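Missing here: one protein chain of the complex. Every other protein chain is in place.
Now for chain A:
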Amino acid sequence: MDLMRSEKMTLVQLIIPVESAHRAISYLGELGLLQFRDLNSERSPFQRTFVNQVKRCGEMSRKLRFFKDQISKAGLLSSVLPVVEPDLELEELEIQLAEHEHELIEMNSNSEKLRVTYNELLEFKLVLQKACGFLLPRSNHAVAEERELSENIYSNDDYVETASLLEQETRPADQSGLRFISGIICKSKALRFERMLFRATRGNMLFNQAPAGEEIMDPLSAEMVEKTVFVVHFSGEQARTKILKICEAFGANCYPVPDDISKQRQITREVSSHLSELETTLDAGIRHRNKALTSIGYHLTQWTSMVRREKAVYDTLNMLNFDVTKKCLVGEGWCPIFAKAQIQEALQRATFDSSSQVGIIFHVMDAVESPPTYFRTNHFTNAYQEIVDAYGVARYQEANPAVYTVKLGSFMEMLFGGRYVLLLMSLFSIYCGLIYNEFFSVPFHIFGGSAYKCRDVTCSDANSAGLIKFRDPYPFGVDPSWRGSRSELPFLNSLKMKMSILLGVAQMNLGIVLSYFNARFFRSSLDIRYQFVPQMIFLNSLFGYLSLLIIIKWCTGSQADLYHVMIYMFLSPTDYLGENELFWGQRPLQIVLLLLALVAVPWMLFPKPFILKKLHSERFQGRTYGLLGSSEFDLDVEPDSARDHHEEFNFSEVFVHQMIHSIEFVLGAVSNTASYLRLWALSLAHSELSTVFYEKVLLLAWGYDNIIIRLIGLAVFAFATAFILLMMETLSAFLHALRLHWVEFQNKFYHGDGYKFKPFSFALITDDDD
């Protein structure tokens, strides 16, 4: 019964003393069987009682995110220590987190400072190494001549030209008018930097550059950046300030390179030793930091889940109201009736554990608002429940279609969705394969030989004159001999169409019968008398009759044309049926059925709204005073409790609704029945496709006496089977079955306008806020 209808739910009220509130709520969260209603919905989040705690939790989860980020940046795997520590108090945790954060930030800033110094030194070293190459020719022409030739022919040429232009007059005296700035810049900016320098000095400069070779870490983004060493030669003080400004603007770091080679060597040595020192310091810092991070990483998951729980508890507490004395919190919520004992037990535990003087009051209230819907499912049924919920959550205690999904959703050869869905589908498709007695559209004599045989031994006219029947019908499913015969398609199509209609009528009838059980459950005799009965009559007098004819035709082997019978039942019901008469008294029966169907339409359209109107006016006759009083009472006590519920009756709305419903049913009876023919269409498509692949691909390829062609044919066949026949067809079969289930079946009885039971439960808190 627990899958047929929702659990019985009840509205309960909790009055919790302030001192045990937190504990009570967290115990309830562990239990996870109570859904709280928000009693403060008109207040904005920061006007609620426990906003500070929520903020603190938010702050803590920010810190935890920071840790997580740092750990993943450091490339450490956050492993969980198997040892579970005793639960910390929130305050302690807060202090611990703050300490850890402080420590980490300090370490980060220290290592950042070190990193900056390290980068500077490294850059200096690179500049020294590379810039010497540009500067050497100036200080010592003779020595560097060879290197000059091999390395900077171009730049040297440039240099000579520019220099000669620049200092035509001063050149003979000395080169002291020509000065240089050396430095290092990001490779990506180098080109623009050079252009800017050129513009600023009007071309009176010489720009040399060389790739630094080593990548340098950018302290801000922690990415490795390629850099370029440059040397700018220029003359004049004004140009110097300009160039320095441009360097600053481009973020280029300038380092002085002494002219003297011995000095250069000395500085290089100093820088290198500094560098190695710094490197060890940096490494030690990183090791220390990693250690700290690892120790944080051990607890991170536990802390995160704890903070998340705390936040959930305070969010729930924010949904409660203070009572008049400000000493108790009042909460309302829904719980399934079976869980009342468990909840009470948890509440008692909470009272005891927090050594509160006053117990927690827990009592049931009556509700006008519809309770949430709660089905207890297991792994197997959950998949089907989800399929139904995707359409709409059942109205409270409405018959649950998922049960029938399990049983009926699996009509066709295949279905798809969750592994359990797949299991049932595969079982059913194997069954269908057995019914058709074929395998890859190859006839398969599994239940003995065929009932038919050829007229003569050569079997030469088997496809023209047909076979003759010589023994009892095939024991199970379709006789394999139909396969490949001339009348295969007409025979199978007619069979499948009729089966589809039978299945469809049966399922629609089941849907209507379910609406009867719903109506009986809600004690609504109105729905039974003016909805269920006429619907049943209408459907069965037309399509139930058709099903009956189909079965009779199958049993008697009659030649009657059912299309003709059905069409002339409407067009000229009094005419003589002739050879289409299947049984005695068919004509009067048809007339009676037609009349019944005609009567059923106004039957389901008119009485219900009028009776509703009458009932409504009877109920409120002479009660104008009472109504006003009661609504005032409601407003006074609990303005937004579940109990106040304003009932209004609008006749035209009810009538239009009923009219739509009736029209939908009448038209739907025809269109839905036709819609079930999709089963036949799917089956036809599937069998034709498999025939095509088997005959036109596999057999064709096998016809050649060439191993390669055969292999190709086999590959194409395997591919088509796996992807088209199995995957695509499974998907389409599932979609069609789903549609039949949702539309044709469920619209007969399923309202689906309920809302789901969402208990406050720690197990359900996912990390959606991360």
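Observations on the model:
The criterion applied here is as follows: a contact is a pair of C-beta atoms (placed from the backbone, for glycine too) under 8 Å apart; a residue touches a chain by one contact, two chains touch by 3 or more; residues count from 1.
Note that in this section contacts and distances are computed from a predicted model.
One chain of this complex is left out of the view, and of "Trafficking protein particle complex subunit 2-like protein", "Ubiquinone biosynthesis protein", "Protein Iojap, chloroplastic" or "V-type proton ATPase subunit", the protein name its UniProt record gives is "V-type proton ATPase subunit". Within the full complex, the residue among A:Arg192, A:Lys614 or A:Lys696 touching the omitted chain is A:Arg192.
Set against the missing chain, the residues A:Ile15, A:Leu76, A:Cys186 or A:Ile246 yield one that touches it, A:Ile246.
Within the whole complex, the absent chain has one touching residue among A:Glu19, A:Glu59 or A:Asp561, and that is A:Glu59. Remark: the residues of chain A touching the chain excluded from display are 44-47, 51, 55, 58-59, 62, 65-66, 192, 196, 199-200, 242, 245-246, 248-251.
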